[in-house]
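Have a look at this one before I ask anything.
Presenting chain A:
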Amino acid sequence: MGILEVRDVGKRFGGLQALSDVNLSIAENSVHAIIGPNGAGKSTLLNCLVGKLIPDTGSVSFEGQSVLGRKPHEINQMGISRVFQTPEIFGDLTVMENMMIPCLARRDGSFSLHGYRSLMADREIVDRAEHMLEDMNMSNKREMHAASMSRGDKRRLEIGMCLAQEPRLLLLDEPTAGMARADTNNTIDLLKEIKAKRNITIAIIEHDMHVVFSLAERITVLAQGKPLVEDTPENIKGHPKVREAYLGESSGH
Partner candidate 1 sequence: MTKTNFTRRGALKTGAATGAGLALPTIFTGAAWSEAHTGFTNAPQGSTVTLGFNVPQSGPYADEGADELRAFQLAVEHLNGDGDGGMLQTFSSQALDGTGIMGKRVEFVTGDTQTKSDAARASARSMIEKDGAIMVSGGSSSGVAVAVQALCQEAGVIFMAGLTHSNDTTGKDKKANGFRHFFNSYMSGAALAPILAAQYGTDRKAYHLTADYNWGYTTEEAIRSSTEAMGWETVNTVLTPLTQTDFSSYIAPVLQSDADVLVLNHYGGNMVNSLTNAVQFGLRQREVGGKQFEIVVPLYSELMARGAGENIAGILGSQNWDWKLENQLGDRYSGTNAFVQSFGQKYGFPPSQAAHTCYVQTLLYADAVTRAGSFNPCAVVEALEGFEFDGLGNGPTLYRADDHQCFKDVVVVRGKENPENEFDLVEIVEVTPVDQVTYPPDHPQFAGGSLGECNTGA
Partner candidate 2 sequence: MTDQTQQTATVTQPRPRTRSSGGILGLTKKDFGLLVLVAILTIFAPVILNPFPAGSAMAQFNAGYPDLMQRFVIFGIFAIGFNILFGLTGYLSFGHAAFLGVGSYAGIWSMKLLTLNVIPAILVSVIVAGLFSLIVGFISLRRSGIYFSILTLAFAMMSYALAYSVLTPITGGETGLQLRASDPRIFGGELMPGMTPRATLFGMQMQDSTDLRFGAWTFTLNTGYYIAGIVLLVAFYLSIRIFRSPFGMMLRAVKSNQNRLNYTGLSPKPYTLAAFVISGMYAGLAGGLLVAMDTQVGAERMFWTASGEVVLMTILGGAGTLIGPILGAGFIKYFENIVSTINKSTLESWFAFMPDGLQDAFVAVIYPFVGKGWHLTLGLLFMLVVIFLPGGLVQGGSKLATVFRRDRKGGGVEDDAAAQRQAREE
């Protein structure tokens, strides 16, 4: 039994069957990649996992509990954090403030006026946020406006914010999309480091095979809304079906 279990999930948009009969099991403490050509249904699947979309059929459960019908913030509270294709951070806030929000959210779980204490007076939260910034190697950018940072830094901040919540499952949606090679490598190193240091399951949706094969322990290939095959990276590399459906088109990697 994996930490995340997807059973027979199907989703239809009008005339388009975006997902059908998707079965997926992500083992605890693994790095699991989901790959597939454009339009294979990767993003739809991800959105079904985090509550942004509700599948028409099937079930999704996290640690034995169904996530269906829950709102994104509730699913997040169950222990699933998501990193977006374009970094989603609080651009108007400083880096430190960005980091404090997940720290606060983790403590309170749901809405609270958080008393009237001054923001900086809450030692526990401040310490946790600063610790996390150190972990992410961003302490020197503490007071910067988040929006004014480079894309790589934004990505790093976003991952840090997700980790600050101490999730058990981290979902990454094409984390290196649009990045320069150097930034991509940094991100790969960061994720490896995270995996090494923490008890965490990582699911990654990715286009870039370099990233996938550097990180993933298991790979699921989606094509036309269906899981084509699931196996280890070594086996996937030589799998004829995958070659046919996917690698043939993605020329180069």
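Here, a contact is a pair of C-beta atoms (placed from the backbone, for glycine too) under 8 Å apart; a residue touches a chain by one contact, two chains touch by 3 or more; residues count from 1.
As a selection rule, all candidates are chains of the complex that A comes from, given by their letters.
Worth saying up front: this structure is predicted, and the values here are computed from it rather than measured.
Out of the numbered options 1 or 2, which touches chain A in the complex?
Here chain A touches candidate 2.
In the complex of these two chains, what residues of chain A are touching candidate 2?
Residues in contact with candidate 2: 50, 71-74, 76-77, 81-82, 84, 88-93, 97, 100-102, 104-106, 109-123, 125-126, 145, 147-148, 158, 161, 165.
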